[in-house]
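Here the complex is missing one protein chain, while the rest keep their positions.
Labels run A, B and C following the written order; every chain starts at residue 1.
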Amino acid sequence: MTNNRFLRKGYLLRNFNLQMDLALEAHDLLRGARGGEIPGVSVEEEHSANAVIKTVTISDEAGSRAMQKPIGTYITISSEALKINNHAEHEQLAAVLTDALKQVIHFRSPLESVLVIGLGNWNAIADSLGPRIANKTMATRHLMGRVPQEILKGVRPVSAIAPGVLGITGIETAEIALGVIEKVKPDLIIAFDALAAGDVSRIGATIQISNTGINPGSGLGNHRTALNEETLGVPVIAVGVPTVVNAAVIAHNVLESFMEQLEHKPQLHQLWDQLPQPLLNNIVEQTLAPYTNQLTVTPKEIDDIMNNATNVIVKSLTTVLHPQMNEDFANCFV
Amino acid sequence: MTNNRFLRKGYLLRNFNLQMDLALEAHDLLRGARGGEIPGVSVEEEHSANAVIKTVTISDEAGSRAMQKPIGTYITISSEALKINNHAEHEQLAAVLTDALKQVIHFRSPLESVLVIGLGNWNAIADSLGPRIANKTMATRHLMGRVPQEILKGVRPVSAIAPGVLGITGIETAEIALGVIEKVKPDLIIAFDALAAGDVSRIGATIQISNTGINPGSGLGNHRTALNEETLGVPVIAVGVPTVVNAAVIAHNVLESFMEQLEHKPQLHQLWDQLPQPLLNNIVEQTLAPYTNQLTVTPKEIDDIMNNATNVIVKSLTTVLHPQMNEDFANCFV
Amino acid sequence: MTNNRFLRKGYLLRNFNLQMDLALEAHDLLRGARGGEIPGVSVEEEHSANAVIKTVTISDEAGSRAMQKPIGTYITISSEALKINNHAEHEQLAAVLTDALKQVIHFRSPLESVLVIGLGNWNAIADSLGPRIANKTMATRHLMGRVPQEILKGVRPVSAIAPGVLGITGIETAEIALGVIEKVKPDLIIAFDALAAGDVSRIGATIQISNTGINPGSGLGNHRTALNEETLGVPVIAVGVPTVVNAAVIAHNVLESFMEQLEHKPQLHQLWDQLPQPLLNNIVEQTLAPYTNQLTVTPKEIDDIMNNATNVIVKSLTTVLHPQMNEDFANCFV
Partner (left out) sequence: MTNNRFLRKGYLLRNFNLQMDLALEAHDLLRGARGGEIPGVSVEEEHSANAVIKTVTISDEAGSRAMQKPIGTYITISSEALKINNHAEHEQLAAVLTDALKQVIHFRSPLESVLVIGLGNWNAIADSLGPRIANKTMATRHLMGRVPQEILKGVRPVSAIAPGVLGITGIETAEIALGVIEKVKPDLIIAFDALAAGDVSRIGATIQISNTGINPGSGLGNHRTALNEETLGVPVIAVGVPTVVNAAVIAHNVLESFMEQLEHKPQLHQLWDQLPQPLLNNIVEQTLAPYTNQLTVTPKEIDDIMNNATNVIVKSLTTVLHPQMNEDFANCFV
C-alpha cells in the first residue's frame, strides 16, 4: 500500500489525540510511511509452540524521535491461545511471558523489592486489566519479619496497588504512585495496563513487555502522565494487553481499505491522495459524534478475554518474582 | 443524500446479519431508500420538558413488509438526560416513559398478572440491561395470599425472570420463557432488552417501547427467537435501550460520510454508485476480521449509562404496575 | 456428651425452621440423641490423598423417618484443600468428586441429556454457588446439529439454568424448573446449591453429593420446595457445599460447649437438663433480634472459598458429563 496511507493514519491519530500503544504497530506504521527501515530501530522475530515473539529495539535518539517512544526494548508476544481458557496453552504462554520478562528484569538479589502498579479503571471492564492483576498479585512485603524465614524461603518482598483513574480519584496516577513509592521504596516497579490496538485482531491476543515504563498519552483512557525511571526514580517495566481499538481507528481503517480496493483506478486515487486531511478527520468525527475519541470497539467476549489474559500474566508474574518459592505456596496464587 | 446510500446500508445489514432494532431508524433508512413516505407507516412527534417522543405506527401488511417489522406501535423516547445521573431529570423521564407504557398497556383489572422478562447476558455489561431490570423489579406474585390484604392494596401480582443467553444456557430464550409462562400463566409479558443502534448518538439516550414483542434477529446478540403473542400466547410489550452500535455499522457510516463529502465530484460518485455491494462488504469484513459482526462500539462510560437507564425504567415500571400502591412500599423498590 | 445435647439441638433447629443440610451431620446428631446406631442408616468411610469420603446410606423407611431425609445415598467429601487455590490439590479433589458423582450417576448412553440447575442468589455471595456453577457449565445442547459431528465427539447435550430465588422472581424455583424441564426434556438433572453447615469448620471444606434431589427446607435461604424425581419426573442429583452456618446454630453450640465444660458439676447439669427448651430458644432469639434465622456466619475469605469450590466442581462436572470429549475442547471450559 502507499506511503500516504501511513501518513494519513499518523495525522488521524494526532488529530484524535490517540497513540499506538504497541511499538510493533507504531513501527509498521512508520516504516510504511517512510517506505523503508527506520534508523535506530530494529526488529527481531522468534517463534514458540503457540506464539510469535517480536522484539522492537529502539537504540538511539534518532530512533526514539522517529518512533515517538523512549529508547528501550519492546517485546510483543502474539498468540490466539491467549484468548482461550485452555490450561495447557496458558502454561505454555506463561512460560513465554516469563522468558520475555527475564529479558528486561535483571534482579541482583532475591530480596530486591518490587511494587506492582495496576493501572486503569475497575468499573470499565476493558480498562480493568491492571486492577485485576494488582488484586491477584501475591503481596508478600508485609509478611517479611512476621512469618518464619523457612516459609518465606525464595519469597521476594512484593507490594501491589491499583491507584485508580484521574476522573474518580481527582489525583494524577503518577502522584499517587510517587507518594507510595516514597514510603515503600521498591527496587523495581512493574506496571500493568490495558492497551489500545490499531487492529481488532490484536485484542486479547497480544502482550507487550517493555523496559521503558509508561509514557504520556499511551494506554487506554490516557489516565496518567509518565510512569518511568525519570518520573519515579525507579526502573519501570510495563506490561500491557490490547483490549480495545478506538472507534476512530476503525473508521480510518475502513476508509483506507476502501481506497486500497480501488488502487487500479488512478483518477480516483489521485483524488484521494489530494484530499485534505482535515476533511477526512471531519468525516470520522461526524460519524462518531458526540463521542469522537471516547468510543471503544470491543468483542462481545471481552469478559472472557480479560479473565484469560489476567490468568496467564499472574501465573508468569509469580514465577518471575519468586523463582525459588515453595511449590505449594506459589500454586496458591496462580 | 442519495437513495443509494440507504440501499447500500440495507445490503450491509443483511450481509452482516444485523437489524435495525429501532423502528424509527428503520423507517428513516427505508424512507431514504424509497425517497418518499412508506404506505402503511406513519410517524408522530411530541415534545416533553427534556425528551422528544416519536411514535412510529405500522398499520397494515404493506407497511409491515416494507419495514420488516410486525404491525403495531413503536414509541421512541429520545433524551440526553437519560445518560446523566440527575434525580430531577430522571423523575421527569420516568413520567414520560410511564405515559408511553400506558399507551401500549391496557389493564382490565388491577389484578391482571405480569411477567417481566429480562433478556440478555449478565456478564456482558452492554447486554445486561434486561437482567438488571428483572433483578430490580418488585416481584409480588409470591406475596399474594401470604401477606395481609391491606398491605397489598394496589399491588399487582408480578414475577420476573432473566432467562440468560443461548450460549450459556444451551436453551433458546423462547423455550425457557414458554416453559415458565405455562406455570405462571401471566396476563401480560413485558420484555426488556439492550438494543443495537444505527448511530452512536443514540447509545443510552433512547428508549423504545412497542406492543409487538421481540422478533427474530433483533436485539444485541441475536440471543433468541421471537417473543411475541404468537409464540408465547400472551401479549408481549417490548422495552429496549440502545447500548451499542455494531462496528460494521460504524464502518459503513464512515464510508458513506466520505462519499457525501465528495458529492460534487460526479465522476467519483458515479464510480461509487457502481461499486458492487460485495466489494463494500468485503472491505468492512477485512477491517473487522476476525470478529466481523461480533464487535460492538460502546462509550467508555457504558457502566454509568446502564445504571441510569435501569434506574429510570424501574422507577416507571413500578408506577405502571402498581398505580395505587402505598407510597412507602413503592419507594422501597425505586 | 449427653444425649440431651442432641435432643436440644433438634428442638432448636425446628424452632428456627433450620435443617441439617449435611446428612453426615444429621446422622451424628441423631446417633448422639439416640445414644446408638440408627436402624436403616449406615456410614462408610474412605480416604484419598487429600480428602476423607464418608457415605451415608439411608436404606429403608425407618431410616428415612429417623433422618428426616429421603432413602438414598449421601456422599460427603471433606478436605481443607478445597479452600485453597492450589492447582495440583484441585486436580486431586476433582478426581475424588468425579468418582463420587459416578457412584450416583449411571448414564445408559453418551447422548443422555443433562440439565444443570444452579440454585441460589447471584447477589448474596454465600448463596451464589449454584448460579456460579450454572454460569461456568459448558452448555452444549444448542450445538447439537449445528456443529460438525467430529467436533462434538464425546459431547453430551447439556443445558444449564440459574432460576433465581423466590424473593426476586416471585416464582417458586420448582415451578421454573418444571416449566423448563417440560421444554428441554432432560434425562437427568444435577442441582447445585450452597448449604448451611452445623459447624464452621465445614465451611468451604466439604462437598455433599446425593441421589435424592433437594428437599423442602434444606439449603441456605429455604428458597424453594422439593426438586426431586417425584416433583420433577426426572432423577435429580444434588451437589452442595456448605458456605455458612446459621447464627442460631453458633449460638446454640456455644451454650452446649459451655455446659460440657461443667459436666463435673452435677447440680448445675441437672438444672441445665431441666431447662425448658422454649427458654433456651428464647435466649437465642433475643441475641439475634431482629434477624433471628436470617443471620449467617461466614469467614472473611468467603469470596475465595466460593471461587475455589466452583473451580473444583466445574472441573469434575466437565469430566463426568463429557468423558470422551476432545482434550482441548474440554480444557476450554475448565
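In the analysis below, a contact is a pair of C-beta atoms (placed from the backbone, for glycine too) under 8 Å apart; a residue touches a chain by one contact, two chains touch by 3 or more.
As the structure is a computational prediction, the values presented were derived from the model and not from experiment.
In the complete assembly, the contact with the undisplayed chain comes from A:Ile181, out of A:Ala51, A:Met67, A:Leu152 or A:Ile181. Only one of the listed residues, C:Ala251, C:Ala309 or C:Met325, touches the absent chain: C:Ala251. Screening A:Leu82, A:Ala162, A:Ile190 or A:Met325 for touch with the missing chain picks out A:Ala162. If you put the missing chain back, the residues of chain C touching it would be 123-125, 127, 200-201, 221, 247, 250-251, 253-255, 257-258, 261-262, 265, 267-268, 271, 279-280, 282-284, 286-291, 294-303. Within the entire complex, the positions of chain A that touch the omitted partner chain are 122-123, 135, 139-143, 157-164, 166-172, 175-176, 178-184.
Rule of thumb we're sticking to: only the chains that are shown with their structure count from here on.
Shared residue numbers account for over half of those found at the interface formed by chain B and chain C, and the copies are therefore classed as meeting with the same residues.
In whole angstrom, the spacing between the mean C-alpha positions of chain A and chain B is 36.
Here the CA centre of chain A is 44 Å from the CA centre of chain C.
Contacts with at least two other chains are made by no residue of chain A.
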